[in-house]
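What follows is a short report on a single structure.
All protein chains but one are shown in place.
For clarity, chains are labelled A and B in written order, and residue numbers in each chain start from 1.
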Amino acid sequence: MTIDHTAETREITVTVDGRSETGHVSDRTLLVHWLRDALDKRGPKIGCDTGNCGACTVRWDDTLVKSCMVLAAQADGDEVETAAALEGEDGSLNRLQRCFADYHALQCGYCTSGMLMTATDLLSSGEEITEESVRRGMKGNICRCTGYHNIVKAVRAAAGQEVPAPHGCAAQEVESR
Amino acid sequence: MTTEHIAPGTVTRRFTGQAMPRKEDARLLKAQGEFGDDTPVAHLAYVAFVRSPYAHARIAAIDVSGAEQAPGYLGCLVPDEVETLTDPYLELQGPPGDAEVDRCLASGGIARFAGEPVVAVAAETREAARDAAEAVVVEYEPLPHVVDAREAVQPDAPLVHEPVGTNVAFDSLYDWGDIDFAMDNADHVIEVDELHFHRFSSTPLECGAITVEYDAGVDTFTFTGGFATPQLATLNLSVALRHPFSKLRVLSKDIGGSFGLKLNMHIPATAAALLSRKLGRPMRWTETRTEHHQAGGHGNERWFRDVRMAVQRDGTVLGLTYDALDDVGAYTRYEPLGGVIWTQVANACYQLKHLKVHYRSVYTNKGPVHPNRGYSRMQHLWLVERMMDIAAHKLGFDPVEFRTRNYVQPEQYPYTTVNGCVYDSGDLPLSLRKALDLIDYRGARELQERLSGSGKRIGIGIGSTLDSGTNNLGQARLINGELPFSGNTEGGLVRLGADGTVYATTGGVAFGQGHETTIAQVVADMLGVAYDEVQVQRGSDSALSAQTGMSGSYASQFAVTGIGAILNATKKLAHEINLVAASALGCTPDDITLVDGHAVVADDPDRALPFSAVAGIVHFSPADLPPEVADEVGLVGRAVYRAPFEIPDTERKYGNLTLTYATQVHACVVEIDEETGHTRLLRYAMVDDCGTPINPMVIEGQVHGATVHGISAALYEHLSYDAEGQLVAGNFYDYHAATAYDLPSFRYDNVVSPSPFAPVGAKGMGEGGGAPLHALSAAFQDAVGDRAMVLDSCNPPERVLRLLRGLDAERVRVIR
């Protein structure tokens, strides 16, 4: 952990992905930078300067937020969960992650962690899952590769809905691949 | 799963052609990918750039004393130092554009666009680098600037590059067929004053990120980041840094999108390298979104002027002529290749006989253009598609019949274009029919009628396009006869490890296209092993022998060149396996087949050797082999795929410039709010034909992605500049990249026209050819009939409202 000499610094302790982490941060350090640079958390990514892209999305005290619009100091004493916490204890993909793979909902993978975090939140919110509600629910996350179509399909499939199989794949094959 | 044979008796296609789940996905889904800014590096320092606030200015003085006081400051780099320490990059263009000198910091002490790097600052932390850069004081003397290519070509325009002596970097006349004859004798001639293809970019979500480590012990620079053409980047870095090629290594791991834009990463990398050597620290530069929009590369903006199209009474289009002003921004970089790359698709989708284009690449004081998905072809394709549409409306032809009649017909393939390019295969009429079925064309027409007068206006649009893949780099000779380029190659390396594991390495560079997946599919089939058993190298490494000089990801070519090289390499490895197995099993190599991870005697399946045993012999017990076999086999197949090209005729500007032509036909239905011009996409369909699919799921994904880039560009995205030369779309507020909520669900289908020229019949296809721009322009035209003319590729609500009120109707004339 490097120390920034140019401003106030402080010690923070945050439970990140289930582990208590203590670090020195500058007052101005954004949560996303602390997670990435100090903790090597690669889920939150930076894709914009203005909070539009959602690549840095994490859960903070059980609330979905964009970690580029939160100061690390604000999270002191709290819990933060990144996409690294989504997989099963044995390292297997969870249902949503499997659906992303099955329906080709990622290409370069840069937006993917943010998409997974938002979709997880949406799926656990109790909101009705429809094509429209998924598109609306995911609008805070920008993807420049997939055109969103397959992301919407994957989220709906994770909610147990029937969606068309990827091109070249029979419906019954999808989950047995 | 069904199986089919690609070459009878040799290879069974268990995986090729199937929608195999991707090899890349697990690490990316588990947040374990490694992108440019992810890699932890010990003792890392950070670079920040001080950028010009002016569109054009002479740098009078630079004062870094403030930065020196900033805590954590390590050092800086200024333009004078760069002039001393570096040589200019490799230059593609001939005179007069070759007088342009491009450097990593304001070349010659002049900033030529707002956002151009002027000083590079290094510091201990990201924050410290930011603060130190902010403390640098640069004194600028503003110079007159020009932001419109049409003004830049005027005699009194300010010069972007004084030594060039003109703002026209490249000027070429393309004249195929006999356009005068066509214009003089056609039944109809349509004339349009001016059309405009606007400036936008695919804006990969990961901006640039470069880490440079200088190892003084071996005098070697190692660059890690998203370099889309690693060997060309190494060459450029070697020339610029005056450093031996052998002592430069360029690596990439996961790349968060490029779409062509990351072809010029060697320029900021030069600054980071100089700082790394000077300060003895690894350096990282992480581009911000704002920086990326200012300086990370834009797509080519193009003006089409004095456009004329010759059409017969029966609807046959004879030919087309126009003047093009291509606005390349402040530096040519990959340009003026765009000045010839568009000619790969000179005919667009049509049987044009006569084409004459006066093409000029023009400097302006705006961000430089880089290749951008659909590079330079989509601009011409849009123009042709627009003119087809305009002609149909003005002359009263049905837009579907008019296109269908003029399409290159299925039986005409291989079809030679006006400039000697060979369209390999396709079925455009079928593709169009399928696209229209997908949007329920008849139903959409009924809807259009039904909603008439309701305040909602329906427009139905068609966009036909080509994705030319696998460049003949010989086309570079059309811009500069001195350039020693021709053909195209890619490398591949497939080997058997000590335990029999199959490893595959491509020279290609992936940023989401699933190369690891498609490689594993074809290798598994050819070696008779399971898909999961093929280990494919992630990322690229310029020091590995898989790469050729042309290696990289550009020009929609991986399915041809990358896969071709891997197949050739796999063949070599298979041959070696056969030699070893034949020796061990006491038969001839021809008797061996490779099945389920075993080398098997074809007519005696009980005699078989697992790959682990083959590997064991070669790696650990070569004395078991006869010397002539042991000397030959290393269980490494390294091969090159060479695309079969000839050098084009530079006099006639004639010859085959690309190997494959994937087609896409899009159709859409839009609903326009007549009071606001706000557009909603009701239905959107794409029909893709990229030959024999290797992985249909990946192909469909590529089509989706290119579709949204096009839709978003057609409706929202515009890298516009104000009169002062300031970019007014520097972030995702002002540059609206479509979200999921902006878009409908897509309707996708395909047609399969195998390429007779490509190794597995598959064509390159990722770029997509900008079809949504064509289709949406056509939909707006359809909505307004001939009462207005759609002459711009970007149609946000305000412009659509103006179209509803008759915009530009007078700029299109039927002169005969």
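Just so we're on the same page, contacts are C-beta pairs under 8 Å (C-beta built on N, C-alpha and C of every residue); 3 or more make two chains touch, one makes a residue touch a chain.
Quick note on the criterion: contacts and distances are computed from a predicted model.
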item: Protein name, per the UniProt record, of whichever chain is missing from view ("Hydrogenase expression protein HypE", "Protein-export membrane protein SecF", "Phenylalanine--tRNA ligase alpha subunit" or "Xanthine dehydrogenase family protein subunit M"); value: "Xanthine dehydrogenase family protein subunit M"
item: Sole contact to the chain not displayed, among B:Gln18, B:Thr222, B:Gln448 or B:Ser720; value: B:Ser720
item: Residue among A:Val16, A:Val80, A:Leu96 or A:Leu122 that touches the chain left out of view; value: A:Leu122
item: Absent-chain contact - pick from A:Leu30, A:Val80 or A:Leu93; value: A:Leu30
item: Hidden partner chain, touching residue among A:Val16, A:Val65 or A:Cys108; value: A:Val65
item: Subunit B residues that touch the omitted chain in the full complex; value: 126-127, 130-131, 134, 288-290, 675-676, 678, 715-716, 720, 728-729, 731, 733-734, 736, 738-739, 741-742, 796-798, 801
item: Touching residues on subunit A - with respect to the absent chain; value: 6-8, 10, 26-30, 33, 46, 49-51, 54, 57, 63-66, 68-71, 73-74, 118, 121-122, 137, 139-141
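Please note the rule applied: only the chains that are shown with their structure count from here on.
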item: Centroid distance [mean C-alpha coordinates] between subunit B and subunit A, Å; value: 28
item: Interfacial residue positions of subunit B with respect to subunit A in the complex; value: 1, 17-22, 24-35, 37-38, 40, 70-72, 124-128, 131, 202-207, 254-257, 259, 286, 288-290, 511-514, 693, 695-702, 704-709, 731-733, 737, 739-741, 743, 745-746, 748, 750
item: Subunit A residues within the subunit B interface of the complex; value: 2-7, 26, 28-29, 33, 36-37, 40-43, 45-50, 52-53, 55, 82-84, 86-87, 91, 93, 97, 100-102, 104, 106-113, 116, 131, 134-136, 138-152, 165-169, 173, 177
